[in-house]
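One chain of protein is taken out of this complex; the other chains stay put.
Up next is chain A:
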Amino acid sequence: MLKLEHVDKAYADHHALNDINLDFKEHETTVLLGPSGAGKSTLLRSLNLLEEPEKGIYKIGDHTIDFSKDISNKEKLQIRQLTGMVFQSWNLFPHLTILQNITEGPIHVLKQDKIAAQKDAMHLLELVGLVETKDRFPNQLSGGQQQRISICRALAMKPEYMLFDEPTSALDPEIEAQVLRVLLKLAKEKQSMIVVTHNLEFARRVADKIVFLENGQIEFEGTKDEFFNHPTERIQAFLTGMKL
């Protein structure tokens, strides 16, 4: 279980997260929706500790973090291993081959045996249909391929939760489908996922739970049926805006 209690994060002139209380169940896909600047990415990045809120409690696995206190480096690294992050613009390591990109974490962070790590990486490459790219460098791949590799890189750490920060928004619609197929596959395999997206169709198909954020606050938290079939006035306006 991943849990946030009374989490607050503010930038100089902007309250990004305002008293956030959320549960993310294991083996479920939670989709974070909301207009731009709502705090979705800040929330997701806080779960990987790339952002550190000023207040609130964060519980994951055996770890409990009080954001109002200093977090030790050791605990940060442990929590990051539990939460695999996939970025909007994939951020692969350009100087490493595809195989090295995927095995870098397992070998040097998890101290896994190199041969075993490579074997696992090949399984992941099979999962995303990119085995033949293993010896290439990232800039020899298309955006969609790179994003699928970045999913493999995060999965290779065997995280409890996969965090996706708008994984398809930098891709053409045609290529977007390749990445969405991988996400659908993971959802079917009951991988715990938290996904920030603007893709309503994806949310409709795979979300077990939807959280709608606005101005750093939770405006809605519930099932996709409630969200799409019984929307509040504000959500209806958002859904209409997205369709336009």
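Definition applied: contacts are C-beta pairs under 8 Å (C-beta built on N, C-alpha and C of every residue); 3 or more make two chains touch, one makes a residue touch a chain; residues count from 1.
Everything that follows uses one rule, which is that contacts and distances are computed from a predicted model.
Its UniProt record calls the unshown chain "Amino acid ABC transporter permease", which is the correct pick from "Anti-sigma factor antagonist", "Response regulator", "Biotin carboxyl carrier protein of acetyl-CoA carboxylase" or "Amino acid ABC transporter permease".
When the whole complex is considered, the residue among A:Thr30, A:Asn48 or A:Thr168 that touches the unshown chain is A:Asn48.
Contact with the omitted chain, checked across A:Ala16, A:Leu33, A:Leu92 or A:Val206, is made by A:Leu92. Across the interface with the omitted chain, chain A contributes residues 48, 50, 73, 77-78, 80-81, 84-85, 87, 89, 91-96, 104-105, 108-110, 136-142, 150, 153-154, 157.
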